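Once you've had a glance at the structure underneath, I'll fire off some questions.
The complex appears here without one of its protein chains, the remainder shown in place.
What follows is subunit A.
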Amino acid sequence: MTTATVSRWDRFRESFFWYSFKRDKVAIASFLVLLSMVLAAVFAPLLAPADPYDLAQINIMNSELPPVGLDGADPAFPLGTDAQGRDLLSTILYGTRVSLMIGFGAVILQAALGILFGLLAGYLGGKVDAILMRVADVQLSFSTLMVAIIVGAVFKASFGNLMFGEIAIYMLIFIIGVAEWPQIARTVRASVLAEKKKEYVDAAKVMGFGTPRIMFRHILPNTLSPIFVIATVQIANAIISEAALSFLGLGMPETQPSLGSLIKSGFDYIQSGSWWITLIPGLVLVVLVLVINLLGDWLRDVMNPRLYKG
């Protein structure tokens, strides 16, 4: 099927999407930075000079070494070491991996929930709509971060520290996904409300298709572009939420750090002058979130979806 792929590639190259991407320097730069960070995170086990999960490689004598370029630096640790003597570059690579996994995982979960509830609310209307959107309103008025903190706190208190640490990745994906589903559900619902008045939906009904088929096969594809835009921004939000939870001690344990827990563990040493343990992971976090947000802004301009503004 080479002809098909070629023509698809050609179609992509002639699309408005590609055209506007080529002309937007900020978008290109953001994409390249994001791509390199994702690749670095995916291939962390190959790229990292040390394995931060392997206790045998850690020497406590190497703790709190500064990055190269400062007095007392060791060239074996280009970004210095943390308080346990782990190579900071390696922990950051692995930490970015954890943060990205949670970010993408949480957005996949909230997209699943948001699309399902948004479609149901928008297409069925009536009581279902009223109840689902009321729940979404209440949850949003509490701010997603607050909901995540409370759910995280309850989970941590009920599972205990050790247990929570072991399943922290899944817990965080679950917590953030559940806390943020209303954002996507509202967007989907707004698009569905606009779509369901259109003729093709009537046509599908006349042809006797069932409700689920109309919802998922006919309406859903037409609501994808706003979902795409909001999901991009939500990845950035999920990464920030994860970092905030980890910083509060409700997230990843220090043995398997994310960027947030690296910042937290480094913060305890900032008064003793070891600023790099907390500020370098912090910088990585900000750059990661910033490029995703910039790409989200660009996508919004290109796709120009009818974003639901509460």
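Quick note on the criterion: a residue touches a chain if its C-beta (ideal position, glycine included) is under 8 Å from a C-beta of that chain, and two chains touch if they have at least 3 such contacts; residues count from 1.
Criterion: contacts and distances are computed from a predicted model.
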* To do: Assuming one chain is omitted from the figure, identify its UniProt name from "Ferritin-like domain-containing protein", "Molybdopterin synthase sulfur carrier subunit", "ABC transporter permease" or "Hydantoin utilization protein A".
  => "ABC transporter permease"
* Asked: Who touches the missing chain here, A:S63, A:Q256 or A:N293?
  -> A:N293
* Of the listed residues A:F142, A:Y170, A:Y200 or A:F216, which contacts the missing chain in the full complex? -> A:F142
* **Residues of subunit A in contact with the chain not shown** => 133-134, 136-138, 140-146, 149-150, 153-154, 156-158, 183, 186, 236, 240, 243-244, 247-250, 263, 267, 270-271, 273, 275, 278-279, 282, 285-286, 289-290, 293-294, 297, 309-310
